[in-house]
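Every protein chain but one is kept in place in this view of the complex.
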């Protein structure tokens, strides 16, 4: 088959790779119909994730058709159209039993981490992929949901919803500020209304992104390049700060600003992927009754999000800005890696 | 002043009554600008609520302007435009400390019940009303909210939201059935989206009401006069029943149907006012992991709902179908008491 | 092998039965070391549970040693000492994903019910048993926990804890009344302290049981044969009723008393197995903000209870009053069926 293979920092190709095989009775094989690229893939290509070794097929998002099932698989069948979660879940370990699939102990590459595709085992940017622990790691695409919508459930929508909205404990009437209006920030914005936020403030340096965020449900936008941007945000609250600030950038500065924006009793939900520590200003925060959360997605809410998509209660079609065929995979990477010029959010790659 | 006075079962008049006076340091006086009529007022007029004695001014909903404040009132001032909650809260008793204002022990007429207006003390269907425990029982009308919207926060919107949606533990992706699409059922429907319901099914015998419910957010409607109405509801679920069934009628039959409609692990939230016991089929329910709740509103969520109204996230203007001037109060009762012909939902009575 | 076989109402024997065999790749076979009898087994023997057909091996509690594993079983091995949960969980269906194992859709005998042993498939009152969905339905007995303690985790302790204490939302400082101080009522009493109950009131007609309940953590006892027993309970509260009332008998009268005992805002948790409907007095309850729950155990909390047992934080040894060898199984039934004379709570049956 053909696949997008990592050859070491800065090196990748769309090339021949061995067809995957069933290895365990709970595996399935899936022929990929639709996949996409994540910011994490760019990090890997920079060499920032040393666990990814040359020869690895990248990608952890995908929708496709089952072509083979292991001997213990009973609820899935050849021909089923399924969403592959970016997180594998064995369904049996102590973490999975608590719903913390992100830290599944099931041993695929390494124990204690649910993210294995395109990381510790071969991923979804390929014509075929092996999916371990299939019955607890994939979801059938229900009637009324397209593959294009479905692939957004592999990672980005559950990440925004679980790690931004749910960890941030958004509740009806809240004022929520989302720092960073890139794809994952927009996924937070698109799902904050599911808990009745009164105001959703999109904050970004890029005026276009701020404007675009309104399509996803942002009620207000603030350009963080403005000198008085913090005052603009405070003016949208009762003066005591936002109820929830979501960090969706991944740098210490924006995390620290989140901690400075929240009201006493407020929550900071970190969604961004960080490479450096931040300062936690305990000398002022100790007395402010603030909650800070971090997290890798569990994809626990995929069934919930599927029901909402199927019922037409969640419109995220604007997240997809570009489409490519598989043989154009390198072009897709180029477009995705240059959003300032391309305006790319999610870039789909499909077989048809 | 003029007021709507109860003279015993079947008897009422718009007549002269003594002006209210400050009685305790935490009282205020309010000149009513907008009030309305509740189904409970009709029950009282039938003689169903013996605690209401002849001579009582009716009404527990209202918005108006403060004309006098007691000596201990510091956060409210003459001239403030305020929403009067149907529930008084002393803010100090063990129930109020737990947020159960419905059972406030503060002694106004009787201890242990928060509903006193038009019940145990004179109510809001009058030119003026005395409000006890004012600082914890009224809310200033914020900019961007009209008196007409505000009066819906005295009772009906918090009742639908707290006793229907919150007690029913509606959560994102849920299928919610609301049995009874009268005013309070519509308030449930209008607020169920604040917790991300995927489907909201309006169920009523009246086809017009079912249709009308869509304006408030119902995604589906079922006429409970149809022979197969229960099957119609089940067909909107995965076959195991609804996640939440809300009883908004007040008769044993509809309560029992709610209990029969919910899935294992589901919730039945009773909002209706009942005069008779219902059967709880423990012989089948004991094994179904079902939760049943009942309740009088606490009006704890009034600040939340105000924020949502002010932010334009909650449109309930269609709840108001008729308007009258105070001197037409008896006409307002006639229209409200005959919804089958008048199509009345909430009937506003104002001074201007 | 030998097993306790049901032959129709009133008929049972300890007799030869075919050895169980692996049927599905996720099955295991277990050689029973310790089992016990549940009140439900007595109901079955009366013919109250028609789904149980003649020839069925009874029993849904047991601890034993794995003798064979199916081809898909990777985390369990021959020789492991395991607790068999009374509830099978496939770990994959929509109910299991929500933690509602009680209503697992995995198809063993019937879909939608987790209780299959000694009901829809052969049970644990036997020398060997086949366990379906093994990896999500059994728990290894950790160091520091005996088989005798472990068998209490098959059903009775999680039932008391989940359906009584957790569904009843016991919280620190609460006054909890448990109506019925039989084995499952004592399991509620023994675990209510895990959420910091201030008072735990054991209520029973049998003075010995009331007294005995103190060994399990009851702080107070009330004999429900006393004319003023309800007043005695109210005197242990602030006069407004208990926070939580747990029904652990299974008759309409005790359920209705629970509903009458709880304070406004209180909870009634039904644990008893009922054969008839009860009256739910909505005419008084509609205004009292009461929550009523029912449920079959999920055994979700088995890992939690195991940690507590292993740490010495839960002493339930007094629940076991009698022990028998397997060949004395019929004697064990006689003793268990006559607690008034035998004083039996849990009656263990072991192979050694």
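Lettered A, B and C in written order, each chain numbered from 1.
Assume contacts are C-beta pairs under 8 Å (C-beta built on N, C-alpha and C of every residue); 3 or more make two chains touch, one makes a residue touch a chain.
Predicted model, so just to flag it, every value in this text is computed and none were measured.
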Which chains here would be touched by the one that got left out?
-> A, B, C
Among A:71, A:232, A:291 or A:351, the residue in touch with the chain that has been omitted | A:291
Touch with the omitted chain, as defined above, among C:97, C:304 or C:342 | C:304
Residue among B:21, B:94 or B:317 touching the omitted chain = B:94
Would you mind spotting which of A:5, A:58, A:76 or A:100 touches the chain that isn't drawn?
-> A:100
For the full complex, which residue in B:18, B:144, B:225 or B:303 touches the chain that was left out?
-> B:303
If the missing chain were put back, which residues of chain B would it touch?
-> 24-26, 70-72, 74-75, 91-94, 97, 99, 135-136, 300, 303
Mind listing the chain A residues that contact the chain we can't see here?
-> 94-95, 98, 100, 102-103, 112-113, 167, 238, 240, 250, 252, 255, 264-265, 270, 272-283, 285-296, 298
Absent-chain interface as seen on chain C, which is shown | 171-173, 193-199, 219, 301, 303-305, 307-308, 310-311, 313
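Throughout what follows, only the chains that are shown with their structure count from here on.
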Chain pair, most C-beta pairs within the contact cut-off | B-C
Chain A: positions in contact with at least two other chains = 303
